[in-house]
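Note that this complex is displayed minus one protein chain, with the remaining chains in position.
Each chain gets a letter, A and B, in the order it is written, and its residues are counted from 1.
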Amino acid sequence: MTNAVTEELKLALKQMIVEECDKDFEPEFIGDDTPLVGGDLDLDSLDVLQICMAVKNQYDVRIEGSAEARRALKSVNVLAQTIVDARR
Amino acid sequence: MPTYIHHVDTHCALGRGLEPCVAGLLAAENPLSEIPFDQLRDPVHMPYFALPLDTTEDDFYQQLESLCANAVKGLSAEQRRRTALLLGSSSFDVQVSEQLYRADLARRGNDQAVPMPIVGYGKLAQRIGDKLGLSLQRHSYSTACTSSANAILYGHRLLEAGLVDHALVLGLERFNHTSVLGFYGLGLISPGRAMRPFAQERDGLLLGEAVGLLLLSRETPAAGKPWLRLCGGAIGTDNHSLTAANTDGQQLAQVVQQALADSQIDAQDLVGVKVHGTASLKNDEAEAAALGTVFGGSTPPAFALKPFLGHTLGACGAVETALTLGCLGRGKMPANPGIAPDPVLKVNLAQSVQPAATGPYLFNCFAFGGNNNALVISLDRKGTAA
Partner (left out) sequence: MKVSSSYSLLHTIDADAEGPLPALEPLITRWHGSRIRRIDRYIQLCIAGGLNCVADKPLEERTGLYLASRAGAVSTSAKAMINTEQKGEMPKPLHFVNTLGNSAGFYLTQLLGLTGTVLVVSQEWLSFESALLHAWLDLHQGRVDAALVGGFDEVCLPTAHHLERLGEQTTQLTEGSHWLLLEREAPASGVSLEAPNWFADSQELAHWISTEAPFDWIQTGFGPSPDERSLLASNTGELQAFTRPAALHGVFSGAALVSLCEQLAEGQKSGRALHLVRGTEGPYGALVVTC
């Protein structure tokens, strides 16, 4: 399922972000290229930690340190690619 | 009526008892150990300042009871009934709660086992108070890392109001998975495995377990040893962020200024500062800014204790105060040899142990959730206290 970046994976990540950050918008509100941090989503460092831990628990992919997290959480597209690359 | 500190004690990674802890601290020992978390799906090893092995068979509760019993052994039954008990902790007996839950999981399985089986922050104080025949003024404080610093402050205020004659203050943090893994999950543990407060290369904190204890009293101490006088303190709130202080340090500066005002002491009269110093990027920046605001570039000699025993969370207020007073009582002021100051922060920690000056010392203690505490304690010449 995570061999390639699919629409399914991206939607799953969006749902995960909404849930982990306790946001009250629909997952589809997050565009594939919407910046996750520092943009309209208004996510902070605690949200970033929540997302990274959920990624680790669900996809077994570690995103450690704030520099790596900033890179991986650029957008859903980048996060999905990061997961796929790590699992190859 | 002044509040005097008659007795202090501590168990921390440096030792079990004030003497070994003070000796280890002044010798700049580094008792860091490593704890494996093999039960995790993805096992990790974590540096930790664990208590030295207990040579007795005593359990969690017995250890606390005997420490407290030792602190009040000089008090008569009547005096004990006039002794408050103030317990500050961020984890109380969660260690035991986790053990019980693990046993329950093995016995009844995932669905039936009850997580967090022990509830009631006040249970420990009730148990110790009953055992030692203390006053019913038994208050437990749960404000994360300031818990036991707040307990000290309200011990002082209870004495000031004359509601009790003595106050036993206890700070407690025992190893537990929730606290240790919780901090790890927040990415706050130092990858370099060393706490270097206010240094350029600071990269986070290390955790430790400890118990700290102080006996406060309205009674004048015996002549022949230095007098330690709790002059006052304050609590302030910085609700900028749940997990980090505002780096402008203004709320921290304000709580220090309020503590000084409460103690009727001018900033320039302070002779030393026990910093909070968590060696995390933002919190040190905030504390440095606060010290700059309060002292205007002429900060008195400062020292940090966490590099020697770790951040002991809710216990750190009582533990670090007890340790500092243990050193001052022996005529020494602690130091942090080898921790070079970040030129941006400009907080120079003392590089070598110096003779302790008499006069007032500042004790900083800050917590998650923006709860901040500052205390002022004075080392007075024998028998010449104000």
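Definition applied: a contact is a pair of C-beta atoms (placed from the backbone, for glycine too) under 8 Å apart; a residue touches a chain by one contact, two chains touch by 3 or more.
Just so we're clear, the structure is a prediction, and the values are computed from it rather than from any experiment.
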*Can you list the shown chains that the hidden chain touches?*
A, B
_Option from B:A50, B:I128 or B:L158 whose C-beta touches the chain left out_ = B:L158
*Of the residues listed, B:G185, B:G292, B:P341 or B:G359, which one is in contact with the missing chain?*
B:G185
*Out of A:V5, A:C21, A:L36 or A:V61, which touches the unshown chain?*
A:C21
_Residue in contact with the excluded chain [from B:G17, B:P117, B:G292 or B:P341]_ = B:P117
*Taking the full complex into account, what residues of chain A touch the chain not shown?*
20-24, 46, 49-50, 53-54, 57
_Where the missing chain touches chain B, by residue_ = 39-41, 90, 94, 97-98, 101-102, 105, 110, 113-123, 125-126, 136-144, 146-147, 150, 154, 157-158, 160-161, 177-178, 181-186, 234-239, 242-243, 251, 254, 262, 367-371
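The working rule: only the chains that are shown with their structure count from here on.
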*Could you put a whole-Å number on the gap between the CA centroids of chain A and chain B?*
38
_Touching residues of chain A toward chain B in the complex: what are they?_
44-46, 49, 53, 56, 64-66
*asked:* Which stretch or stretches of chain B touch chain A in the complex?
replied: 42, 185-187, 241-244
